[in-house]
Every structure is written in C-alpha cells, then in structure tokens.
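Yeah, one chain of the complex is gone here, protein chain that is, but the others are all in their spots.
As written, the chains take the letters A, B, C, D and E, and residue 1 is the first residue of each chain.
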Amino acid sequence: MDANVERFLAKARAEDAPFLKPRFTGVPTFMRAPGTTDLTTVDIGLIGVPFDLGVTNRPGTRHGPREIRNMSSLMGFRNHQSKIIPFDLCRVGDLGDVVVDSQFMLDDAIPEIEAYYHRVVDNGVTPITAGGDHSITLPILKALGKKQPVGMVHIDAHCDTGPPRAGAKFHHGSPFFHAAEAGVLDPKRTIQIGIRGFAEHNWDYSYTSGMRVLHIEDVYAKGLPAVCREIRDVVGDGPTYVSFDVDGLDPAYAPGTGTPEIGGLNTFEAQQIIRSLQGLDLVGGDVVEVSPPFDPSGNTALVGATLMFEILCVVADATHRRRRSTSPS
Amino acid sequence: MDANVERFLAKARAEDAPFLKPRFTGVPTFMRAPGTTDLTTVDIGLIGVPFDLGVTNRPGTRHGPREIRNMSSLMGFRNHQSKIIPFDLCRVGDLGDVVVDSQFMLDDAIPEIEAYYHRVVDNGVTPITAGGDHSITLPILKALGKKQPVGMVHIDAHCDTGPPRAGAKFHHGSPFFHAAEAGVLDPKRTIQIGIRGFAEHNWDYSYTSGMRVLHIEDVYAKGLPAVCREIRDVVGDGPTYVSFDVDGLDPAYAPGTGTPEIGGLNTFEAQQIIRSLQGLDLVGGDVVEVSPPFDPSGNTALVGATLMFEILCVVADATHRRRRSTSPS
Amino acid sequence: MDANVERFLAKARAEDAPFLKPRFTGVPTFMRAPGTTDLTTVDIGLIGVPFDLGVTNRPGTRHGPREIRNMSSLMGFRNHQSKIIPFDLCRVGDLGDVVVDSQFMLDDAIPEIEAYYHRVVDNGVTPITAGGDHSITLPILKALGKKQPVGMVHIDAHCDTGPPRAGAKFHHGSPFFHAAEAGVLDPKRTIQIGIRGFAEHNWDYSYTSGMRVLHIEDVYAKGLPAVCREIRDVVGDGPTYVSFDVDGLDPAYAPGTGTPEIGGLNTFEAQQIIRSLQGLDLVGGDVVEVSPPFDPSGNTALVGATLMFEILCVVADATHRRRRSTSPS
Amino acid sequence: MDANVERFLAKARAEDAPFLKPRFTGVPTFMRAPGTTDLTTVDIGLIGVPFDLGVTNRPGTRHGPREIRNMSSLMGFRNHQSKIIPFDLCRVGDLGDVVVDSQFMLDDAIPEIEAYYHRVVDNGVTPITAGGDHSITLPILKALGKKQPVGMVHIDAHCDTGPPRAGAKFHHGSPFFHAAEAGVLDPKRTIQIGIRGFAEHNWDYSYTSGMRVLHIEDVYAKGLPAVCREIRDVVGDGPTYVSFDVDGLDPAYAPGTGTPEIGGLNTFEAQQIIRSLQGLDLVGGDVVEVSPPFDPSGNTALVGATLMFEILCVVADATHRRRRSTSPS
Amino acid sequence: MDANVERFLAKARAEDAPFLKPRFTGVPTFMRAPGTTDLTTVDIGLIGVPFDLGVTNRPGTRHGPREIRNMSSLMGFRNHQSKIIPFDLCRVGDLGDVVVDSQFMLDDAIPEIEAYYHRVVDNGVTPITAGGDHSITLPILKALGKKQPVGMVHIDAHCDTGPPRAGAKFHHGSPFFHAAEAGVLDPKRTIQIGIRGFAEHNWDYSYTSGMRVLHIEDVYAKGLPAVCREIRDVVGDGPTYVSFDVDGLDPAYAPGTGTPEIGGLNTFEAQQIIRSLQGLDLVGGDVVEVSPPFDPSGNTALVGATLMFEILCVVADATHRRRRSTSPS
Partner (left out) sequence: MDANVERFLAKARAEDAPFLKPRFTGVPTFMRAPGTTDLTTVDIGLIGVPFDLGVTNRPGTRHGPREIRNMSSLMGFRNHQSKIIPFDLCRVGDLGDVVVDSQFMLDDAIPEIEAYYHRVVDNGVTPITAGGDHSITLPILKALGKKQPVGMVHIDAHCDTGPPRAGAKFHHGSPFFHAAEAGVLDPKRTIQIGIRGFAEHNWDYSYTSGMRVLHIEDVYAKGLPAVCREIRDVVGDGPTYVSFDVDGLDPAYAPGTGTPEIGGLNTFEAQQIIRSLQGLDLVGGDVVEVSPPFDPSGNTALVGATLMFEILCVVADATHRRRRSTSPS
C-alpha cells in the first residue's frame, strides 16, 4: 500500500468516514462526501440538478441526482490507474440540489440555474454536476465562462448545437449553440466525441463555428490513443470543461436515458477518455441525461456515478494544481 | 346472443373490422376505432394528449396515449353489464394526438390545447381524452364549458383545486381552481371522489367554492350505492364531464402514475362508479395520469384503456340520446 | 401444536424432507414434493404443462410450470384454516412436465396431452396441473370424464366456451365448448365464476348448454357465502373438477397472464372459494394462464403456486375419502 | 384551512422547509425531516436499520431504509383524517442508520442494534424505525421494554414467535418469542393481526404465551371496527409498540418483501388499523421487511413510507400527550 | 447543411411531416412513414409480421412489430455516414401487419404469409419486414426468389438451416434449409455471420449446400473490413436479401429475444456490416426475433428499429438504382 493511501486511510478511520461503512447504509450523498451548503468549505462542489424540462423525448432526468447519489456509494476513494485520491487533493463536498422555482417553464428555469452557478463560481468552487438533462450545461457554462470562454471536451451521441425551436429558447438539444453564441464557450477549443444518430441536420452550427466533431466512426477509425491526443490538441492549455452525456455510450451500457442511440462507446473507452484529460486545466464537469425511470437494472445510474468519480479525479488534480500555483509561496 | 350483438357483429365481419383481428396485430388506435382527423365524420372523438409539462413529481404521462392505445386493443365492443355497444350508438374515431408547439413552457402549451378542443367542440364532437397529466383537463373544460359551465364527476386522490404556484399559472394540481374561476366548471355540480393523501391544505378552494368532496374514508363508510346516488344528486341533469385520474385508484392497481397515494379505490369500484353514470348528460370525459415509465407490468395502461372504454360506453349512450333528441323528427 | 402436525413433522425430520430446508435451495419441484414418473407411487400427481400454443393474445404460459415450481417452495405443508395436511392424507408427487412433440401445431398437440392424462387417470392418479394456457383443460377433462362427465367449478374472467375459430379446432377460448360437446363435462353441473370483460358474445354456449354463469358483479352482489353455497348447489355430489384461470383474479393480483381483465377477484376471495369446496367429490384441478414474461415481480407465479396448494388441500381431502371408501374394510 | 395548518405552513415557509420543495429534489431523509445524530434535539427519532442477516428466504431488506427514505418525500405533513400534524406536536428528526460492525454474523449484530436503541431510549427519544428484517424488532423491544414490558400491536402474515433454529439464536421468524421470554414484551398485551400462510406450526408460542392471534380470516369475519376495538381491549392503557411487517399486506400491495403470502390486508385497511391506535400509549413503532430488489415498481417502498408516516402520526400524538403530562405545570 | 437535406426538410415542413413532431406523439408507424395498404403508392413497403408460432424456446415476437414501430419514432431521416435519405430516394410506406388466419397452426400460417408477400412482390414493392420469429423469412424468400434465387447476407447466432423437426415442417430454426431446397435461396451466394452457440450439429446443411459460415470467432479473427469484403465476394452482383436476427448481437445489446447466445456482435459492428452492403443489388430485408416481453428496458426494440432503418437506407439506395436503370430514358 503506498504511503498516500496509508495516510489517507488512517485519517479516514480516525474520522470514522462514511465511506468506511457498508455501501448500503446511510443517507447517500455523492461519493459519500460530506453534505454542506457552505461554499467556503469546499474546493470542489458535487451538485445535483434534478431537471428535465429541456428534454425533447423521454423525461425522467429529474430523478437522476438521487439515483446517482445512491449508486455513488459503490465508489472507492482512489483511481487505481492514475493513483489520484481526489479527496486528498481537494476539499470535496456534496452541495445538494439546485432547486428551481420555475418548475413548469424552461425559459425561466435556466436563468435560475445560472444564478446558482454564479454563486458557486464566485466563491471559487469548482463544480461537478450530476444532471438533469443537457440543457443545464448552458447555465453552468455561463457562470464558468463569464470571464473567459472555456474549451470543452464533450462526449455525446448528439452535438447539441441545434438552433432554438419554436416555442422555447432553450432545450437539451441546443446548449452549445447558445453557449458559443454567448461567448462563454470557445467553439475552436471544443471537441465533440461519439456523435451519431440520424439528426445531423440539426448541428450545422458545430461545423460553422469551428468545433471539432468526432463521429463514433471516427473514434473507432482513429483509435482511442489518437482520439485522446486530438482532444489535447483541440482544447490546449486554456480552461476546459468536461460534459458527459450518457447517451454518448451505447444503450447497452446506459439504457436509462432520454434519446438513446445504438452504436456508441463502451464504458471502458469512456473511462480512458476521461483519464486522458489529466493535466488539462479542467474547471468543471458534468454527467447528464441519466433517466432512472428507463433504467430497470440501475446500471445507468451506476455508470453515471462512476463517470462522475472519474471526472472528479481529473478535475481534483487540476484544481489542486491551480490552487498550488495561485497560493502564496 | 342478442339481436344487437348479432347485427353489429355481422356488420363488423362484412367490413373486416380491426377488432376482429388478433389483439397484438396492427398499428394500435384507441379501441381499434378508425383513425381520422376529419371532425365531421365522428360523434365521439378519442383523443390523446401526450403531455407532462404540468407534473409536480414524477413525469412520464407524455407516453400515456401510446401505451393506452396499445393496451386498448384488449377491449371488446360491448359492456356486458350495461349491454351498451358504443360503436353501435355513435360514430367513434381516434382523432390522434394533440401536439403542442410549446413543448417546454406550460403556460404557452395550455392555450394550444384549448384551441384544439374548441375545434372539437365547435364541430359537435364529444371528446374522450387519454392524458397526459391532469393539467390538460382545464383547457378541455374551457372548450366544453364555454357556453354553459359543466358539472363534473371527478375521481382522484387529490382535489386538484390548488392555487397557482410561484412561477406558473397552471399545473396538474390546479386545473379545477382555474376552471371554476373561469366559469366553465360549476363547483356546485362538482363531486370529487377518492380524495386522500396528506396535502389537503392545498384544496381549500374545493370547500369554499362548494364542491362535494368524498374522501376515500367517506366512500367506504357510505358504501358504493350511496356514493353513486350522491353523484346523481350533485351533478343533476345538466351537462357533466367525467375526469378520472388513475391515482384515484390504489397504486396496487395503478402503479404507473406520478403522485401515487396508497389506500385508494380498486378497479371494480371504479367501474361501478362509471357505469352508474348512465343516464346523465355526459358531454365528455378523460382518463389522465397514466405514466408508462413507472408501470413495469403495463397494468396501469390496461386500467387506463379499460376505464376509457367504460367512459366511452356511458358517454356514447348520452351522446346518442342527445343526438336523437335534437334530430328533426 | 396438534398431534397430526407433531407426527407429520417428526416423520419429515426423520426423512430430512426437502421442505425443511431453506426455501431458496434445491432443484424446485412443485411444493418440494418428491419427483417421480412412476404413476404407481402417488395418489395425487402434480403435473406441469408448459404450453401456450392455444393463446389468442399474449404468449408465455409455456414458462408457467417452471416459475410456479420455483415459487411453490414458499408453501408450507398445512392449511391453517382447514387444518388439512395434504401430504399426510395422500401420496403426492411431482410427475414432471407433459412434453408434446407437436410444438408448432395446436391441433396435433391437444391429443398428445390427452394421451398423457389417460395414462394418469388409468393409473388411478388424481391430477393437479399447472398450465399452460387454458386449452389444456380440454384434454385433461377428456381423460377424467371418459367414464362419466364431470362437473366443474371454474373461476375465470372468461367463459371459454367459444366456438372453434377459423383455422383451428382448439384454443384457450374454447375448451369447455369442446368438453361439453364431447360429453366429458356436464354443463348442468358447471359453474363459472368471475366472468367479465367485453367479449360476452363468444359465450352463448354457456347459457344454451345450461352452465351457471356468475359475473363478477353477481359475485359481489350475492356475497361470497352465497356464491359458495351456489357452487355446491350446482355441482352436487358428482365428480367435480376445479379449473382456476388466474385472469379470474384482478390483474393487480395476477398481472402475469395473457388476457388480463380489470375488476376481478382478489386472492383472499379466491382462497375462500377454493376452501369452500371441501367435501365435494373433487377429481382433479388446475391453475392455468400464469405467464411469467409478463410478471416482473413474480407475484403471479406465487399466486399460482398458492392456489395450486389450496386446490391440493381440498383435492387431497376428497381423494383420501375416496380411497377410504373404496378400500376393503 | 384550519388555523393549525396555517400557522404550521407559515412557519415552514419562513424556514424554507424541505417539504415545500419539489418531491424529487434533495438528499432524502425520512419525511424530509431534518437529519441529526444529536439525540437531545428530537422527541421522535426516525431510524433506519439496513439489515437482512435475519431473513429465512429472500434477502434485500438491507436496502429498505434508503428506498423508504426516497419514497417518503411523497408524504405531506398532515393526516387528513385525524388532523394530526406530527411535526407540529413533536420535534421529529432523521437519526440516520444503525450501522452494525458484525455484518456477517447475526448473533453478534443483534446486540449491537440493541446497544444503539438503549442510547435512543435513554435519551428519552421515541423511536420509529424502518427496517430491515423483522429480527431487528427484538433489540428495539429490549431497549423499550427494559423497565416495563410493552404491549404490542403486530400486523404481519406470520406470528414470528418461532423457537430458535439450529445454528442461530435469532432470526426474523422469532423476535417475539425472544422478546416475551426476555420479559420485555407482555404477551397478554400483544395482538397479532393478519396471520396466515402455511407455517402455523412454528407459532405455538403465540398461543401458549397468551398472545391474541387474529388470522386474516378472523379479520374479515369480524370486520375492521371490531378488530380495532379488540386491539384496544388487548393492549389497554400500558405502553405499547406498533410493529408492521409489510407482508401483512397482500403482495399485490407490497410485492417487495422476503416471504410474501397471498390473501392479505389492503393498504386502506392497514391505514384504518393504524389510525385507530390514536389515544393508546404508543412508545414506538416500526415498518419492516421492505425489500427493494423485489419491488420493480417501487410501490412497496411507497407503502412502507406511508405506513411509517401513519405510525408517526399516532406516535407523535401519544408522545405529545406524554410530554405534556410529565412536564412541570 | 447539404442541399439535399435542405430541400428534403423544406418539403417535410411544407407537408407538416410526422417526423417533425415530438417523438412520443402520434400513432406510431414504422419510421413515422405514411401508413397505407395501397401497394401501388410505395416503392418500399415496411411490413410487420406479428408472429411467434415458429419459436423453439421463448415466445413473444408476436409483439415485435408494435414495439419496433413505437421505438422507430426515435429514428431520423438521414444516415450520417452514407448520407442516404431513404425517403428522398424512394416512396416508403408502412403497409401494416401481415395477419394470418391460422393463429394456432404453423404449417398453415406459413403459406398465408407467403401469399401476402407474393402480392407485395408482384406489385413491384420492395419489402422490409419487422418480425416475428425467423420462420417468416422462408415465405418472404419464396416470394422474392420465385423468378430467380436470391443471395443472402444473414446475421445471426444460428444458421437456421436445420432439418424439419418431428411434428412440423417449418420453424424458426429451419427457414434457410427450406428456402434453399425450394430453389428460392442460392446457398452459394449466402453468407452467415456471427454464428455461435452450442447447436452446430443442426446446421450441416449450411456446409453441404455451400453457404459461407462465419462464426463469431472468425469475425473477430478476420476483422470487420475483411468480413465486409467477404460478404461482397460471396453475394456478388445478383439480387440479395438481408436477414438480421437480433440474436446475432450479444444479449447485452439485445436481451429481448427468444434464444439468446452470449459472445455476439455489438451494435456498432452490426451497423458497419449493414452499411457496407451499399452498392449491392438488395431486394429486401428483415429484422427478426425481437421479443418485447423479455426486453424490460425496451433496448432490443430500439436496436431492431435502428437496424431496420439501416437496412432501409441501403435497400432504398439499391431500389432507387434499380428504378432508374429500368425507367425509360
């Protein structure tokens, strides 16, 4: 056992940390991290956005955060490949859910979510979010990119750069159109991975704005190592966000989602992509579109929880580096 | 076999009617009635409203009409207790779904639904609707009650007479507040049956406006025959609507719904209540809150389809009587 | 503990009987009775007929016997109301499944099943069968009624006295038409209980042949005690068969079936009806139409297993009396 | 709206109480009550015991507390029949889960649970517990009855008064044998309701020790009002515990349990029984045997949560009266 | 957006095409194509055969067409890899279901299905079929190959070239034995891909008749590109049929099927194989063995619908070329 682990475990035992308990016990917070609403006590905030007003097909992602929390009790504390112990690098807490007042009106709800994330960002907290449908990433990016547009690593079956639909500005097929138009997302530093399905005509904006689009066929033609290199080429050194829509995975791996598309990534590949992001200047991330009502085995929530942990590892590493570089010597 | 049945069957066989085919075949319309959008060809229109923007808890009723249609293939053509063959009394067609443009904004969607039902009513078509969440009954009543407020037989766990919530005028907990306030529903001729759950504080309006509220405890204390008599006393001879929220049933019978409450009616009781309405001046009806994602056995959709058929029987009888009384001698 | 129980348990312990083991262990036979194909070793044979060639709607009853066997491990050995210990009164064995060669042709399969039951009956074994769809009761009755037509207590949503359909002599909607026509079922000594659904026009034969039909509305109007008396009046002292189609129950209790009809009996009522048959000259029985693929909770198979145990109790009592009356003094 | 409700709601709004939020939001505590481990801050403690080491058939009740908490968000705050607002009468908190160290050894785990409840009782906190299998009620009773044996209202399919089995002192079929033998349960003041199944031979102790046993047949023969009177006759004025095993209900209502028995109570009857306990000197209660892995629709957890709320109402009323009577004038 | 797409979309919008509506609305036809029974109005007919009389293990494929139609609403209109818009190349309609009279007798049903497809083929309509079990491909081939035997690309876990079984000529394990023997399938131009399972002894005929058999091990040893080349080598330029049994996929991807075999293809591979068929003279295709009762997540129906769309793309391309080459210049 390496020394870091030994030290970490000793501390956890001294504190009788929840993750030492049987996995089925206790009121579940994300990763069994401490629950708090005090933004000054955490470096990284794990946040739920129980929301599905933006879906175009099957609803249910409003129930995502609870089930992801539930399944996240199966997580451990250390990434065996990268050796990262996120809880050792940063103060990590479960900030609870973003609860909007406008439960019935998407256009009113999005600004409420945005206001929440401004508070988070203004307090210097790095957010990692469990959705909720993909429309929630727009308000998150609005907060994170307000000073400087962020780049993005985006795994998904769909580009989500559709124009507004009749009757609503926002929905889960358009966040990145709005984010780029609003100047909070840098399309030149955006890469979209796993794209497929038969709705390509909605996503002209990805191409015209300069996003890099890797269809699933491209991923398998290039191979994962080349894809991982291409990610780094595209996003470079600037602040970068990770957005993982579970429909980027094949529905065999993540059936519980609103607009499943067959022929997607498997979870091993997803983990390798996320782990390859270590070293980037990651400023936040999310896992979205987990819809428990369509997930009879619970597997999609487990996938969501695990990918959230993977994102936590690389984001904690980046956050740790940022904090050290900005702290007074 | 009585003569009516023999004649009806002979005609059906001559036309090779869909209901003579195996139940699992064919693209399913409601009750395997002919699909049409020509409002002049039907007396009674079976209508789907795939909608769940108004829900306060679990979504999924947008998938209700498809599953109710699917299960409605199990229906026969004649009510064995009342002997009613609705398809013999009236021209019955499946008018398809009400598709709203405003998929993300409840307050904009409700008027769209209302516009649809005005067309239905203006064409003299009696609507029987499969929801959708209960917020859709408001626009239906607005169309049906525009000349004269209607009375209502309302089976539900909840009164749904809540005031507007912050952020939205409409939702599935308030349709009958709005309907009564708009003068399209006569609260004095409204009876609410099966009420329970622990949210009574939302429903003061039922009492202050003069609706008759029968809690589930009242139903069992009085007994079904007395309840059926009380219904007739309350709604009288005027035009009357039937609204059946499947959460009026116990969730053992209808688990696939958004806000289930234990301790409800069973399906036999529900059928007896609906059948007792024969003879009233019924001008329409609905079955709402069937949420297929929460219905692993499909039983709730079957219940929804069967209660829709029961409503069709008594509404067809009333429609037939109205047509005869208004037709030139 | 009464003396019978004490003696029975002592014997079971001496033999290390399977039912003393944890319920989830062992290869499951019906009621954990000994498996055998030697017809001379049992008084009562528990038989599976994994068959669904006769269904008109949803298939799956071919998987019924395995799941009923599986769930039957939850049974005990003694009926607490009647005090009957069937295994103490008779030698009870699991005879395995009737496996037909004609897996794809209903008309050829039915005679194969009949041949099997002739062997059972000719060996003096009283059969209790787990279906399978209801078409299997015809060949069973052909064997049981060959010397003398039997009476029948039939719990079901459907009369199953339909005429042959185009293309097939037999199916699960017609066994009792054929049985009565073949002279193996005495329609005057047949009572059908729980009838409903909207397909009454198929069942003229019930009325014209003189069967007693109790619709579910009749059952609740008369009350269970009167129904139980009426059963005895109809079937009298002659040899009588019990056929329980689980769709006689409400689908809340038995969702896993092919043609569910809401508004049915509950399981307590079903148990009371079966227990009331004690004292009749019962010559066999069946539980049919359990369809595991439509039974996500497994509850229908549990219901099937329990009703099979209830039937076993009253049939064992009758068999025991028959054997005593015919044995040399 | 009555004045109590108005006052209570005003206070809740001032505090932005969690129960005012949408039901699908937030980390779920029981009834969305505040979570705390400080025993001095509550009058009534809602406690989870995620435990299934004591089961004899299907496991899974270790997952009960989480799902009951999840579903308990559907509860309101006031019982519409009794008008009780438990949170207004008492300080109610979620004390979290009892986590035992001895996860693999039943005999070691039971004393650990007992130690926990001694702390609860010694702090004057009235416990209401969500199990867990029924073996947990023994350690609870040991704490509650240590000064004076308690009476018990016990709803269940099984008496659970079995003798020790080979290999273990404790299991979920024997808690009340041990409790009575230990002098913490007064068998003369114990009534067992809903008993059935075919394992009666295990429960001689119920009769020999003087417990009142109402089989399900007795319940329906006497009628609910008589049963409720009989409860009061048996338990009288002394301190009384309520133990509700969800298998007392019919599995149509509560399929997610380890040893289901058909022919049980429905939920309306269960609610009426619990509500009838108002006025007794209730010192605690539990809902046990909810097994989420066997509950695909989630209905059993909803039933468990609702019955827990019903028990909370009558226990809060009793606790409130006890506190008033013992507080200095 | 390319010009084709723009033109196609403009036309669709002008016609208010169903595929522009939310995916959960409307009575579902395959791909939301227009429903019609007029064979003169379509070039390609999408046909359902709700049939499972031919299964040897689990039934349920009779429910396949309805669920595939339901899930096919998730399809778009254009293949992003091949750029094919099938609806732009050909007139595509949903012809409804083949309903056989002989619901209980396989040997009688197969000729009925054949008669239907003769009408389709005689009208110059290219059929794409959603099964149903694999026995239905025999009558389809009899119609398509009556003038000239067709070649076949066959993806499956099983060769389905078994000899007749006792008791039935036809079943879902033998269609290609019969088709080759009847001279409507050219075994030399037949390739079977994905074969595995432990029933190889049934398929001698594949080898003796000259079919190319690629076991799943061969597929992975050769690699997909080589497999795709081998397909073209085998089937050449002649008329070719595509038959996709979803059990060719691993059951992780397609659990809802009757005879699942682990260790199969994934959906990405399946899509690549089908897309590689572009340019062949494809005269029809099918997706068979989708069994909704064994598909709790609905994923298998989604897979079936998507593969049907993939087949539609390559068949539409071929049909379009055939029509151009045969139309007068």
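As a convention for this text, contacts are C-beta pairs under 8 Å (C-beta built on N, C-alpha and C of every residue); 3 or more make two chains touch, one makes a residue touch a chain.
Computed from a prediction, not measured in an experiment: that's the story for all the values here.
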Inquiry  = Tell me which of D:21, D:62, D:178 or D:212 is the one touching the absent chain.
reply    = D:62
Message = Touching the hidden chain in the complete assembly: which of A:77, A:117 or A:177 does that?
response = A:77
Touch with the omitted chain, as defined above, among E:115, E:182 or E:199 = E:199
Key: Contact residue for the chain not shown (choose from D:2, D:15, D:107 or D:122)   = D:107
Task = Tell me where the left-out chain touches chain E, residue by residue.
result = 56-58, 195-201, 204, 215-217, 220, 250-252, 255-256, 259-264, 266, 294-297
Task = Just the residue numbers, please: which parts of chain C touch the chain that's not shown?
result = 21-22, 24-29, 35, 48, 50, 62-63, 65-66, 69-70, 94, 96-97, 99, 103, 296
Contact set of chain A toward the excluded chain (per top definition) = 1, 5, 9, 22-24, 74-81, 250, 252-253, 266-268, 270-272, 296-299, 302-303, 306, 309
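What we mean here is this: only the chains that are shown with their structure count from here on.
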Task = Kindly point out which of A-B, B-E or B-D repeats the C-E interface, defined as over half of the contact pairs being the same residue numbers.
result = A-B
Inquiry  = Just the number, please: Cα centre separation of chain A and chain E in whole Å.
reply    = 38
Query = Which residue numbers or ranges of chain E touch two or more of the other chains?
reply = 22, 24, 62-63, 103, 296
Inquiry  = By the document's touch definition, which label belongs to this structure's chain graph: line, ring, star, complete, or other?
reply    = other
